[in-house]
Structure formats: structure tokens, C-alpha cells
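Of the protein chains in this complex, all but one are displayed in their positions.
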Amino acid sequence: MVPVFSHLAWFDIADPESQELDQLARRFKLHELQIEDCRHRPQRPKTEEHDHYIFTVLKHIHDRDELEFDDIDLFLGRDFLISVRCADAAVIETVRARAGQEKVDRLDRLFYMIVDEIVDGYQPVLDKIADDISEIEDVVLDKPDPPTLARIFSLRRKLIDFRRVAGGMREVVDSLIRRENGLVGDDLDPYFRDIYDHIIRTVDLIETYRDLLSGALDIYLSAVANRTNEVMKVLTIWGTVTLPLVIITGFFGMNLHLPWTDSPYGIDYAVALMAISTIAVLVYFKMRRWF
Amino acid sequence: MVPVFSHLAWFDIADPESQELDQLARRFKLHELQIEDCRHRPQRPKTEEHDHYIFTVLKHIHDRDELEFDDIDLFLGRDFLISVRCADAAVIETVRARAGQEKVDRLDRLFYMIVDEIVDGYQPVLDKIADDISEIEDVVLDKPDPPTLARIFSLRRKLIDFRRVAGGMREVVDSLIRRENGLVGDDLDPYFRDIYDHIIRTVDLIETYRDLLSGALDIYLSAVANRTNEVMKVLTIWGTVTLPLVIITGFFGMNLHLPWTDSPYGIDYAVALMAISTIAVLVYFKMRRWF
Amino acid sequence: MVPVFSHLAWFDIADPESQELDQLARRFKLHELQIEDCRHRPQRPKTEEHDHYIFTVLKHIHDRDELEFDDIDLFLGRDFLISVRCADAAVIETVRARAGQEKVDRLDRLFYMIVDEIVDGYQPVLDKIADDISEIEDVVLDKPDPPTLARIFSLRRKLIDFRRVAGGMREVVDSLIRRENGLVGDDLDPYFRDIYDHIIRTVDLIETYRDLLSGALDIYLSAVANRTNEVMKVLTIWGTVTLPLVIITGFFGMNLHLPWTDSPYGIDYAVALMAISTIAVLVYFKMRRWF
Amino acid sequence: MVPVFSHLAWFDIADPESQELDQLARRFKLHELQIEDCRHRPQRPKTEEHDHYIFTVLKHIHDRDELEFDDIDLFLGRDFLISVRCADAAVIETVRARAGQEKVDRLDRLFYMIVDEIVDGYQPVLDKIADDISEIEDVVLDKPDPPTLARIFSLRRKLIDFRRVAGGMREVVDSLIRRENGLVGDDLDPYFRDIYDHIIRTVDLIETYRDLLSGALDIYLSAVANRTNEVMKVLTIWGTVTLPLVIITGFFGMNLHLPWTDSPYGIDYAVALMAISTIAVLVYFKMRRWF
Partner (left out) sequence: MVPVFSHLAWFDIADPESQELDQLARRFKLHELQIEDCRHRPQRPKTEEHDHYIFTVLKHIHDRDELEFDDIDLFLGRDFLISVRCADAAVIETVRARAGQEKVDRLDRLFYMIVDEIVDGYQPVLDKIADDISEIEDVVLDKPDPPTLARIFSLRRKLIDFRRVAGGMREVVDSLIRRENGLVGDDLDPYFRDIYDHIIRTVDLIETYRDLLSGALDIYLSAVANRTNEVMKVLTIWGTVTLPLVIITGFFGMNLHLPWTDSPYGIDYAVALMAISTIAVLVYFKMRRWF
């Protein structure tokens, strides 16, 4: 199999099922369970150190909108780097281009660049989530309707996934910093620590977003409770104002010997009575501060 | 007692109460408390190391639909492997068949195969739970009724159990990896780590499912609150529209000297009044954005 | 003071205030603070190691129904065992009987038997709580009334207490396993580990029960919310169906020049109008899927 | 400055701003930051070891009803003990009296007595809180009104403060037990462990009380939800019973050619109709188990 660059033994496999992976596994003595891991996706992010190579499973963002992750598997030996991934991994293309430009001539630096690129890919997604949450927060207090609720829960679900992935990635990068077998040069230490800082920040932000989102749900629920309360008040005030009028008109509609029936001012008295009852009720609610 | 294979001292006991277990206990000097553990089910998953053997209690899924677990007890010595379990443990049958096919000739490998098979058995259950949750999430926002609620809580209960079992199994496999007495060959290390990865993933997923399920409950509650709000609005709007009409009709039903009673257009005036009051109320609600 | 058995220096004190405790304290050089601990009940479960003896405070279940705990204090020296407890501790009686039957002739074994008996006493209580929760869960979805609520909270309160006791006992048994002063024979190690397993299981179950109970509370609240929603729907449908009829009857009750008053079919027209309005409202609710 | 007892160098400063503190600081070489800590109150509980003295900030309960805490600062050197506190610290007076009676002649024992007295002072407050919670629990299910709610939240706020103080004190006593500079005699070890037990118990109880209080809030909310449900039911049953009667009376009030108007039994038919409709509605609710 032909490496990506003529002067560097980086083998990039875009189809985990291909025969080439088996050939490389035989050639570089890779463990069968890890080859299986490359083929049975998805795996959890992890890193495994052997005498002559490191194996890592990383998670890059495959679909930004749906927040879907996909595995990138790396085998880093003293004289080889193998990346296994599905066909459409923009991350690998970006690294290939950058490495060509920067004339990278070390395998461990290439390895670093791939990890860095993957973690950098989380940032735009975090920004998008932050925007979404701001938007939800603006909407939710003013107009708490079911679509907003559905949006809160869909975002929440994504954050649960993202949290799991980022937590796993943090452990992986932490192990890479503590590595001991000398496959990665010590001069790359600050760079891996830099990646580590990025992931810690990512995990922090995800936690913050989850807090904010659960706050948004609380706002939703309290806004709905508030609205129900408002609606009830309108109904109660209205019912309390109108029912006496219904009784008064009913009273004078009875086929009994009523007062005022013969007086031409009867109707005026009745209207006055109705006005007084209405005013009394309104004054009562005013005193209870319902307006 | 006769071992499962002629060339390998694997003794499989399908009835924990049988005399054979006592015979084996005497022959291989097993601790009495552990024989008791085999008989008093259920136990927590655990592993105990002795000088000449390891004792482990494992949990396999006995009933997938109800998510019931059952104990499988293993004693692994240098020259014997004893499995104790209830009559219907498909896991043991599967391992027996696979071991026959693959011509396994080491007791520690057999031991590994049983643990692996048990943990593999969790996957289909996890998949089923994931499906159930997706289904619940689809239903709950649209139609929050008590049966859905009952389903959420039944699933929640199962997850609490599963979480406890998986947590215990994780500790067991972790101890097996850190074992020190040399009863299990070092070449099996990556294989046990592979099982460990599976369990970690299982525990992770259970946590995720619990999160999603508690999200589904929140959706349920907010959907019910929302519905109550909707229902209240309908009642309030309706009451507010109709009550003035009741008053107007009541007014002209009074047996007093009313205006318009002699005019042939009286009824038209009254209907106009009713139409105006209705429109006024509707305009009011429109302005408050209740539609 | 006379020991329980003639051949074994086990002193059992059924009244912590008695002078005998002071005599024993002087004779075996027990620390004054621990004698105070015996007398100021309740204490937290704890274990304290001295050069020549171990002091432990244990919690046995004194009242199963109310889940009340009481202290049993043990002093284990090389040549003495002192148990201090209130008059009615069935645990001590049971151990006395068993030790007599089994002809126990070691103080550390007696010590173990008391701890074991105390922890075994938790099991029937756990079973009763499990039954209670099952019963509550059955009732709560169907008929969420205040007595059920009171029951949930009373059980919850008990579990909080039990959790605290069991957590303390776990630490005590853990310290006993890690003991270093040789007062307890090493051959008892598996037996103490067995007790430890029991307590871990107890703590696990208590946590599970708390989860289930908080689930039951959630069911309660959602069932009440659901009922309120149902009640509101009935009222709204009913009000929406009847109010138009009230208006129609009111309309034709007005003392104005009405249509149809002279026609003998007037009443039929009016009834038809009422039927149409009723059907229209019902169709509307059917379309909104309120039935 | 004159010490409290003639034979013991205990200096008690009742006004942190006084010059005497500066004089003592110069004389015993106390660190300026700690003198500042004495003057800028409140500080967190803490302990700082120096070569020649220990500095601790402790929290005693200053106002039992409002649960207000105040700082007591102690400097313990080989040949001096300095206590700094505000004017009204009953704790110090109690220790002074007890030390005089018991003829205490060691500074480290005095130091112990002050710490012990402070921690003992928490007990009556814990008892009062327990009583308050019992009272709230009794009231809340039966009569959930806003004053009870306000009481729950005021108690909750106090517990949050108490938890923080007790947590800090636990750390302080823990450090005192692990002290290494020999300023406190080893024979006081069991006594400090006794204090430690008290604080652990205090922290435990505070956690329990917080749990109980959050339970009381849940009861409150569910009781209110229940009441709303009850109120709604009454309204709904009532509305459903009366509205048909309103329609029937309205029907026979129409100025159209009605049936039964000429029959002397018309009124009986109408009343029968009203009775039937009422019974039908009540039967319907009985069947739905609303009573």
C-alpha cells in the first residue's frame, strides 16, 4: 500500500473493511482486537499503549447540524502512522493539506496535527449550540409553546452525547500526555497540553450549556404556570363580574309579582343595581391587587 | 463428576443445590462461604482471589424482556474451572459450542469466553431500551397519557437495576485485569481490557438512557401543563364571549318597562349589540395574542 | 461480675448506666470517653483501635415497623469481650443461644457472630420496604390521594435514616477488615468480608429504594397534574356545549319583537338550532382530539 | 496585658480592635496576616501551623434563634494561648469557669476545652431545627399556606449557612488531629477524635435535615396541586349539574309556542326533567369515581 507522502510512512485507509488494513496489520504486527475495533464502529474514545506502537480511537464531528460523531483510529509506531476512517472525514484532508504546506517530516507531529484538528473541530459546534441556547432563552419566557420545548429537549439530547464524547476524548489526551514509551517527542508536550486545555474548556462549556438548558426548561415551566394563572384570573374576574348581572336580569324575568314592574323608572333602578354590583366586584379585585 | 470436555477439567453444575457441588468443593478445597454464595441467590457481582483459585459471581441476562438477571458463579483454579448456574443459562451452552468448535484447550481461555459471552449479552438489551426510549420520546410530546407515564417509570426501574448490575460487573472485570496470582495468562490481558471497554460503554449508555428518560418525564409534565393551559384558554375565551350575550338576552327578558320593546327594530338593535360585544371580546383576546 | 459462659470472658451489660460497666472499665483499662459513648446514646457507628482492645459502636434494628435503631457497644480485648446494650436486644439473645449450641470457644468468633447477627437483621426490613414501595407504586398511578403521599414521605424519611446508619456500619466493617492489631484471627477474614458484602448490598438497595420512591413521587405529581387536566377538559367541554344553548333560550325569552314567535314551528326551529350548535361544538372537540 | 489565670498564660481579648492584640502579636511573633484575620470578620474556619504556634479560626453560635455565627480566633504556642473574640461570647465565659473549677494547668487542655465547648454549642441548635422540621411536616400536608412556605425557605437558608460552617469546622478539627508540631499533647488525641465525631454527626444531621426540608417542600407543592385538583372537581361537578337546569328553565322561558304550556302538569314534567338530568350527571361522576 502506498503512503500519503513519499517521504513519510503515513498510511490513510478510507474504508475500514478494506484488505489493506489486514496487510498493514500483518506488516506492523497490530493486535487483532484493535483491527476489530476499527471495523466495529462506534467505539468509545480510548488509547492503548504497546511496546512498539500506540493505538487511539478518536471522535471527530461528522455532521455538524445533527451533531453526529464518527471514529478516527490511529496507529502510531516508530516508523509508521496508520489512520483508519470512513470515506468522508474532512479532518484528514485538512491535515494532509497543512502537512504538505508546512513540510512536516515527523510522524509524531502528524499524529499531533490530526488530534489537534479533531479537537479544533468542536469549537464551531460549541458556538452554534451557544447561539441556539441564546435564541431559546429569548423565546421561552415570551412564548412558551411546544415547538420550543421540543427544541430544548433535542438540544439536551445532543449535549448528553457530546458530553460523553468530550469526556472520553479528555481521558485520551490525558493518557497521551502521560505516555511513557517515547513514540512521541517530548518537544510536543506543550502542544498536547494545549489540546488538553481545549478539551477541558469544551467539557466546561458543555456543562454550562446543560445548566443553561435546564434553566430554560425551568423558565418554560414557570412561564406556562404563569400563563395558566393569568388565564384563570381573566376567567374568574369575568365570571365574577357577569354572574350577578345574570341573576339580576333573571330576577326581573320571573313571572311573579315583582317590584318596580309597573314603575316607568323600574328599568333605571335595575340598571343602577347592575352598575353597582359590577363596580363592587371591580373594587373588590382592585383591593386584592388582581389588576 | 464428569467434566464438560474430556481433555479439560471444566465442571458445569446446572443445579446449585446438587451434591456434586459439595464433592467438588471438598476435592478442590473451595471455601464454604462461597459455596453458600452459590446457593443463596442473588449475590452482588464480585471476585475473590485465593492462593489456588479465583471465585467470581457474574450476572447474565436471564430474561431479556423483563430484564431479569441471574448469577453465574465461576471457580477458576490452576487445573479446574467450575461453573455454577441455574438450569436455563443460554450463555453456558453458547460457550460450550464455541469452545468445542474452536478447540479451546486452556481453562483461562474458557473462563474468558464465559465472561465475554455474558457481557456481550447486554448489547441487545441496550439496543431494545434505546428503541423503547425513542418510541416514548415520539409519543410523549404529542399525547401525554397515563400509560406512557407508566411505561416511563417501568423502564426507569429496569435501568436502576441494570445500572447496579453493570456497575458491579465493571468492578469485577477491573479486578480481573489487576489480578496477580497468575491463574490467567498475561496474553489474555488485551481481551479482558476489551471486555472492560464493553462494560464501560454499557454503564455510559445506561447513564445516558437515564438522562433521556428523565428528560422524557420532564416533557410529559410540561406537555400536560401546556394542555391544561390550552384547555383553560378555550374555556376562558368561550366564557368571556358568551356571558355578555347571556346578560343581554336576560336584560330584554326582564318584565320591566324596557326600551325598544315596542319598536319593530328592537330585535335588530339587540342582535347588533350582541355582535358588537362578541367582536369586542375577540379583538381584546387578539390584542393579548391568545390566538 | 459474672461472664455469660463459664469458659469464656464475655460480659454482657443490659443497662449502660449500671455500676458493673465502671468496674469492667477499671479492670480492663477502658477509655473514659468510650464509657461515656456507651451511656450517651445514640452515637454514630464507629470503631476505635487501642493497643489492647478494639471499641466499636454498632446499630441494630430495635423496632422493625418504625425502623428505629439502637446502639450495641462492643469492647474486644485479647482476654475479654464486653457488650453494652439496652434491655431488649434480641440480637444478643440469639447470639448467646447460637454460641451455646455451636460451643464457640473463641472471643473473636463471638465478636464476629454479634456483628453478623446485627447486619443479618437488616434483611427483613429491606424486604418489607421493598414490599411497601411495590404497593405504593401500584396505588399511586391509579389513585393519587394525600394518604399515599404521606406514606411516601414517611418511608422516605425512614430511608434517609437507614442510609445514614448503613453507611456508618459499612465504614465500621471496612475498618474491622483492615484491622492490624491481631485481636481478631486472620481465619475470620473471609467471614468479615462476607458481612461487608451484605452491607454493601444493603446500601445499594437503600439507594435503589430512594430512587424508586422519588420516582413514585414523580408519578404522584404527574398523576395529579393529569387528573386536573382531565377535570378541566370535562368542565370546558361541558361549558362550551351548554353556553350556546343558554344564549339561544335567552334569545327567545326576550320581550322584544322576535322572529318565529307566531309560527307554530318556531319551537322546532329553535330546538334544531340548539341541536346544530351542540353538534358543531362536539365536532370541533373531536377534531382537536379531546376525546 | 494580664492573663486570665495567674498560673497560666491565657490571654483573652474581647475586642479584636484593641491595642493589646498588637502588643501580644509583637511579643509572641504572630504573623501580621493572622492579626488581620482576627480583625476582618467573618473568616472561614481554618487552622494554620507555624514553627512555634498554631492559629485557628473557629465558629461559635452567637445567636441561636437567628443561627448567627461569630469567629473565635485562637493562637496556641508552647507557652501562651491567645483567644480573640467579640464582647459577648458565652463560650469563653463557660470555659473560664470550668477551667477554674477543674484547676486546669495545661494550655493545650484549655485549647481543647474551648474547641469542645464551641462544638457542643451546636447541639441545642440542631435539636431546635429538628423540632421546627417536625412541626413544619405536620402542618404542611394539612394546610399548605404561604407562611409555612416562607418558614421552609428561611430554615433552608439557615441550614445552608450551618452546613458551610460545620464543613469548615470538620476540616479544622481534622487538621488538629493530624497536627505534628507537638504543641498539643498526644494524650488529648482521643478527646479531639471525640470532638471530630461530634462534628461528623452534626454534618450528617444537617444533610438529613436538608433532605427532610426538601421533602417538606415537595409535600407542599403536591398538597397545593392536590387542592387545586379538589377545587376544580367541585367547580366542575357543580357546573355540570347546574348548567342543564339553566338550559331547561331557559327553554321554558322562551316566548315561542312551547309544549306543556297549557297543561297544568307542565311544571311537574319540567321539574321531573330537571331531576333526571341532575341524577344522570351524578351517576356519571360516580361511575368515573369522582366522589
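First chain written, first letter: the chains are A, B, C and D, and each begins at residue 1.
Here is the rule we use: a residue touches a chain if its C-beta (ideal position, glycine included) is under 8 Å from a C-beta of that chain, and two chains touch if they have at least 3 such contacts.
Note that the coordinates shown come from a computational prediction; the quantities given were computed from them, not determined experimentally.
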Residue of D:V184, D:A225 or D:V281 touching the missing chain in the full complex: D:A225
Contact partner of the left-out chain, one of A:F5, A:F28 or A:F251: A:F251
Where the missing chain touches chain D, by residue: 31, 33, 43-44, 46, 48, 144-146, 149-150, 153, 156-157, 160-161, 164, 217, 220-221, 224-225, 227-228, 231-232, 234-235, 238-239, 242-243, 245-246, 249-250, 252-255, 258, 260-261, 263-264, 266-267, 270
Sites on chain A contacted by the missing partner chain, in the whole complex: 137, 141, 190-191, 193-194, 197, 200-201, 204, 208, 211-212, 215, 218-219, 221-223, 225-226, 228-229, 232-233, 235-236, 239-240, 243-244, 246-247, 250-251, 253-259
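Here is the rule we use: only the chains that are shown with their structure count from here on.
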Interface sides of chain C and chain D: same vs different residues, half threshold: different
Centre-to-centre distance between chain C and chain B (centres being mean Cα positions), rounded to whole Å: 23
Approximate Å spacing (C-alpha centroids) for the pair chain A, chain D: 37
Sites on chain B at which at least two other chains make contact: 221, 225, 228, 232, 235, 239, 243, 246, 250, 253-255, 258
Category of the chain touch graph - line, ring, star, complete, other: line
Set of all touching chain pairs, with the criterion as stated earlier: A-B, B-C, C-D
